[in-house]
Each structure stands twice: as C-alpha cells, then as structure tokens.
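After the structure tokens below, expect a handful of questions from me.
One protein chain omitted, others in place.
This part shows chain A:
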Amino acid sequence: MRSVIMNRITKIYPGGNRAVSRLSLSLNQGEVFGFLGPNGAGKTTTVKLLTGMLSPSDGNCEVMGIDPSKEPEKVHALSGVVTEHARMYDHLTGMENLIFYGSLFGLGKEEARQRAENLLKRLALNEAENQRLSAYSTGMRQRLSLARALLHRPRVLFLDEPTSGLDPESAQNVNRLIRDLAVKENVTIFLCTHQLRYAQEICTRYGLIEEGRLLAAGTLDELRRSVSPRITVRVKAAGISSDLISLLHLRKSEREDREAAGSREICLETEVSSEKEIPDLVRRIVSGGGDIYHVSACLPSLEDIYFTLTAGKEVRS
C-alpha cells in the first residue's frame, strides 16, 4: 500500500520563490525514505505540504489516502511530525508536555502517562521527565520532540533532521528506534536530512532534491546503477611491473597512495563492470610477479552519487 503520494506538486511562495517544483514521489507503508538535499533544497517545504501546513501552488498529495491541504487534522491524527520549528512548552516538564499533547490526540491522562513513560525510557529521557523543558539541552529537546510525535502511534512519521544536535550515542539510539518503528510496527518514515552518511545507515530508499527539483529516487543499488554501473577495485601490491600496470589498465590511487608512501607497496585502482572480473584481475597480478596485500571492491556511496548528480562530476570513487 502507498502511504504517501505526491503528484507533480509545486510550491511557489508569495514573492515568487519556487521552493518545490513538480515533485512526484510515492512511499510504501513501512519503508524508511531518506529525502536528501542541501539546506534550502525544499525538504522542509515538502514536509509542510505533506502535513497541510502549506497549500500546494499546483499538483496534489495524499497521506494515507487523505489530502492534507483539505483535511489536515485527519492527516495529523495519523502522522507524527518532528521539525526544527515545532517546539514544546518551556514552562512545563517533559512529562507534562507529553500528557498535554497526548490529550490533544485523544489519549486519557493515565494512558498518555504510560505511553510517555515508555517512550521517555526508550529515548533515555526518563531521568529528566520531571524537569522543566527550559533546563533541557538541544539534544534532549530533540528526543522529546520525537517522543511527542510517537505518542499516538502514528502510521507515518515525518522527521526533519531528527539527529541534529544529538551526541553519537543518542543518535544511534534514535536510529535504532526509527528502524524498529519501520520493521516491527510498519510505520512509514519520511526522513529529511542533509547528512548523507547518516541517511545511508538507516534508509531503505532515497530521494535526492536540489533547488526544489527531484534529481533521482530509488534504492541505493538503483541510484548506483543510474550514475555509474562500474565497480572500482583498489589493490595494494608490490613488485608489479609498469608493463603489467598498463596492461591491466591500473592507475595509481590518489586516496591510498599517501598511506603507502615510504613503503615499497603501491596502491592501484581500476574499474570493472562486475565483481566476477575481480578474481581474474588478482590472478593476473600474481602470475605477473606481484605481491598482493589488500584488495577491495568499492561501490559509490550515497555521497558520491549525490555529488555526481548535483555537480555532474564523475563518481569520486
């Protein structure tokens, strides 16, 4: 089932700024979709369009079959939202905030308290539950926002930079929670971030956006195929003749050449179209008198794909 559908959606702000341009996407129930792009690319605007905070200038969208621009409150009942600008009340404690928002989502006081206790424990905030929010750090506030968004067990979760301001341990904790939500509870996650390495750890599918336009969408393998179908093979070896290097179309690896500086080993790399070609390459180096210390096959990372798509550069790896 498609839980989020965007159909040629466009948003032009008063003043003429085109934040999102003819964006079409769909998300399956239970997937973690990484919506990636630099600051100002249109990620937050897209979240606001999907949650009914903004009305599209053209096109339409649906969340769980409901048009957010027409019935935003129905979309809100089924979804949870964490954005930088959606804060909670400083004069209330963490627990009081969650009970308040729980009551807005129709939870009874006791039910909201139990759910809040459970979420605060999962997000390692249980010790701060009776502290006023004014005493919370940025990371604690961020985690409390996530707890608030999960109070009513949403079917779709919109997360805008959910790990910004978190220390590595908290970020890992949040990642685990997000993954569990998708896998165990079948929650669809729409995750906006400009941290590509973070996205690659957690997402099952990606959409890359720049200046309001969708550059590409798909799984990591699909994106790799779309930008560069070839695999880079890196070899650390010694005793290879220059004839063999040119025969096998090897070139010196800039990245690892520095590591090998001063030793007799050299770092070389070449491109192959499939992993099946690697054993033959190794065999030929060894039979040519070379000693191999290390071989690795490198696929383009999300970062490489992103830079290729945005700058039209060659895949870095």
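Quick note on the criterion: a residue touches a chain if its C-beta (ideal position, glycine included) is under 8 Å from a C-beta of that chain, and two chains touch if they have at least 3 such contacts; residues count from 1.
The criterion applied here is as follows: contacts and distances are computed from a predicted model.
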Chain not displayed: protein name in its UniProt record ("ABC transporter permease", "VWFA domain-containing protein", "Cytochrome bc1 complex cytochrome b subunit" or "Fe-S cluster assembly protein SufB"): "ABC transporter permease"
Touching the absent chain when the full complex is considered, from A:D90, A:E127, A:E201 or A:E275: A:D90
Residues from chain A at the interface with the omitted partner, ascending: 48, 51-55, 72-74, 76-77, 81, 83, 85-92, 100-101, 103-106, 148
